[in-house]
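With one protein chain held back, the other chains of the complex are shown just where they sit.
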Amino acid sequence: MPLDETAEGVYAIAPTPFHPDGRIDHDSVDRMTDAYVAAGCTGITVLGIMGEAPKLEPAESLEIAGRIIRRAGLPIVVGVSSPGFAAMRSLARGVMEMGAAGVMIAPPPSLRTDDQIVTYFRQAVEAIGDDIPWVLQDYPLTLSVVMTPAVIRRIVMDSPSCRMLKHEDWPGLEKISALRGFQKDGSLRPLSILCGNGGLFLDFEMERGADGAMTGYAFPEMLVDVVRLQKAGERDAAHDLFDAHLPLVRYEQQQGVGLAVRKYVMHRRGILTSDAQRTPAGKLTPAAKAEVDYLLSRVARVDRRAAVG
Amino acid sequence: MPLDETAEGVYAIAPTPFHPDGRIDHDSVDRMTDAYVAAGCTGITVLGIMGEAPKLEPAESLEIAGRIIRRAGLPIVVGVSSPGFAAMRSLARGVMEMGAAGVMIAPPPSLRTDDQIVTYFRQAVEAIGDDIPWVLQDYPLTLSVVMTPAVIRRIVMDSPSCRMLKHEDWPGLEKISALRGFQKDGSLRPLSILCGNGGLFLDFEMERGADGAMTGYAFPEMLVDVVRLQKAGERDAAHDLFDAHLPLVRYEQQQGVGLAVRKYVMHRRGILTSDAQRTPAGKLTPAAKAEVDYLLSRVARVDRRAAVG
Amino acid sequence: MPLDETAEGVYAIAPTPFHPDGRIDHDSVDRMTDAYVAAGCTGITVLGIMGEAPKLEPAESLEIAGRIIRRAGLPIVVGVSSPGFAAMRSLARGVMEMGAAGVMIAPPPSLRTDDQIVTYFRQAVEAIGDDIPWVLQDYPLTLSVVMTPAVIRRIVMDSPSCRMLKHEDWPGLEKISALRGFQKDGSLRPLSILCGNGGLFLDFEMERGADGAMTGYAFPEMLVDVVRLQKAGERDAAHDLFDAHLPLVRYEQQQGVGLAVRKYVMHRRGILTSDAQRTPAGKLTPAAKAEVDYLLSRVARVDRRAAVG
Partner (left out) sequence: MPLDETAEGVYAIAPTPFHPDGRIDHDSVDRMTDAYVAAGCTGITVLGIMGEAPKLEPAESLEIAGRIIRRAGLPIVVGVSSPGFAAMRSLARGVMEMGAAGVMIAPPPSLRTDDQIVTYFRQAVEAIGDDIPWVLQDYPLTLSVVMTPAVIRRIVMDSPSCRMLKHEDWPGLEKISALRGFQKDGSLRPLSILCGNGGLFLDFEMERGADGAMTGYAFPEMLVDVVRLQKAGERDAAHDLFDAHLPLVRYEQQQGVGLAVRKYVMHRRGILTSDAQRTPAGKLTPAAKAEVDYLLSRVARVDRRAAVG
């Protein structure tokens, strides 16, 4: 099932589970995969920026991607961003052979001008081959590469194999409206737009025309419900659920420690055996863990799924 | 009343009100000043980054600062950050003569090493004179200058006239704990810590030891109440009120358009005659304004002060 | 004599002479002005990035610009880059009233996308008025704003009052060729191109089609001669003279200390009474001064004008 432009719903950004000694925790990989399926996710994204992908050796990357592909029964997108095209190509072709639905590519931070950005993605597609469906990641806050809607349109129109935008500009609501406007005026072909940034603006992103979310919030069930409610036109209900989780979403969306929060919550939920990260890692102090516990207890007053432990 | 290290409560970051043609709107300056006083603010900060200070001519800066100083009856902090020390000095000494309580200085984005940062603030204090109480602004997200707690300690211990930290690192909770830890171990003298970032983490910042907020959220009443409730030990009540506002706080805390949101809400509240900014300005589309209106209506279900218009 | 697109030769970038106590050194301003005229410069640029402009108060900026305008009898370009358009406008209109030939505008470092850059210059021209001839400064190494030739073309074609490009991209030879190519194919109107970067590539920049130099090398006589020789087709002679100075040009072209080197050499030449800078300043150690002295002695073996002291 190759990725196409009709993709919607929630693609969970999967962290990579480790044992405290740094080995990959395969049991947790499996439990996590099952949890995403049970939560109603429509896909899973592995080896993303939040998946500690650069900390893996190439063989480990292939192993994790393969394991999740075989188990999930859902379309799997694999992050293949790399400082060089040779490594990007070998990972991309390797995971597609294993059955991935597509790959995701982020721009390197050195790009500045519109032309540099467009050229980079053209070369990347030449490197991996134009038969591999791919997702364009737009994440200026971390990558410092700023793409206007017109640049995204150039990239998408240049490459028929680009099927999806992982939208995580911040602020980004007007960008969704601009891209949907391009489609209305006929200058942009159909394109799936899934939103990231931990879900911090998912409530309104859906109203602006997004197809769903691609992010790693530790309760994907909430993301699934908000996407469903918004599509059903139940605006107030969508916001009510979203707002109940927002204090925790906001806490998780802290640069540098966000992944530690996410893994800690998934550990508290019984999905991960350990919240370990490979070095270098942002760590949670006892004070921070107590704050997350308090937030969980408050979310649980509205959404019982947050009642952990 | 010069600023000292016992400052607490809420210092509102004041925007600069303009007429649609770009002239300063003095009536709105006065109404805004009165609104901050009525909201229970303990101080006001003018000419900050969100105050469009670089868009003003020197004479305008002095005029606005003076007008607010004369009217408010509260301690006024004036942002004096400048590309050069000559302009910093003349503004700082000018506003102190008018009765300001202190000035605020942010580091220029070019600073990188610990020593460069420490040296810059030593030179800045030499430039303005060591008799002027000043606030150290720590705002890496916008300024790209990263100060460790140990560097902040060096700056504060070097300069007796530094009285306050405007804390807006993100994430920043551990930084508050580290600084308060320095004070417990005797290596840092007393220092007021007021938090920024639109209030996005004020709920927990108070629990980590902050003295209050210095930020410009369009409902300073909420900030005042959260600070008061946390100091009174009413944790759940503080979070309940905070969480009711959080969807709007989050919406206002978008880089680039945040000031437009803030001015729009203050206009809806009847404080500003117009939400105009001087060029260049982030503008709100009709869709964005409708989103803010919707958020206001949702906040108003819990906090009637948000029922506008 | 307003600046127009036929400008050529050497516009010296003037430093601002100070006394050791930080006051402006008017006698040195006059001597420096006379030295530029005597060296054969066709114009002078004041208040540029290397002119310590941000360290001046607005009144000082006007005073220095006016003094040089009145004395030189050459077209004077004044740097008016500013964090805000109000200050940019008042300085620009002030110096034009005093008789400046034009102003120079550099982009603020926050700009990223092509559209952001184009929009900024359109707003800047609206701010200062479209009756003021202006120079577009393209200086990515210091400003971190990267403009493609196509973006420069958009800016120039949008603004008839843009008369000159101060070219200091690095590397930048192909950019000159691209712009001259645009003019050959009719898509770009006539435009003066003067090159900066301390003259480090002036030998080849002339061969690619530049009209001259706008930079502050402490021996503008060399720049004047290289421009003249290249225009006369005396390629080898131009390179011979250039190469004799290159070790010193290279030494002067060090980020951060370059201005200290330049002022030191101008002091050794008897043009400046002191090599003082206002704080913050890069300073030369005795070892560095001895290195400059050694380089001067080596240059003097070929070019007697470098025999100082």
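Order of writing sets the labels: A, B and C. Residues in every chain begin at 1.
Assume a residue touches a chain if its C-beta (ideal position, glycine included) is under 8 Å from a C-beta of that chain, and two chains touch if they have at least 3 such contacts.
Computed from a prediction, not measured in an experiment: that's the story for all the values here.
Taking every chain of the complex into account, the absent chain touches A, B, C.
The residue from A:S90, A:S161 or A:T285 that touches the chain not shown here is A:S90.
Only one residue from C:L200, C:A213, C:V226 or C:L241 touches the chain missing from this view: C:L200. Contacts to the hidden chain, counted on chain A, fall at residues 52, 54-58, 60, 82-87, 90, 109, 119-120, 123, 126-127, 278-280. Looking at chain C, the residues touching the absent chain are 170-171, 173-174, 177, 200-201, 203-204, 207-208, 239, 242-243, 246-247, 250-251, 254-257, 285, 287-288, 291, 298.
Although one chain is not shown, part of chain B still touches it, namely residues 112-116, 146-148, 150-151.
Criterion: only the chains that are shown with their structure count from here on.
Legend note: the chain whose CA centroid lies nearest the centroid of all displayed protein CA atoms is B. Put simply, the chain farthest from chain B by mean CA position is C. The mean-CA centres of chain B and chain C are about 38 angstrom from one another, to the nearest whole unit. Distance from the chain A centre to the chain C centre is 47 Å, each centre being the mean of its Cα atoms.
Contact of a single residue of chain C with at least two other chains is seen at no position.
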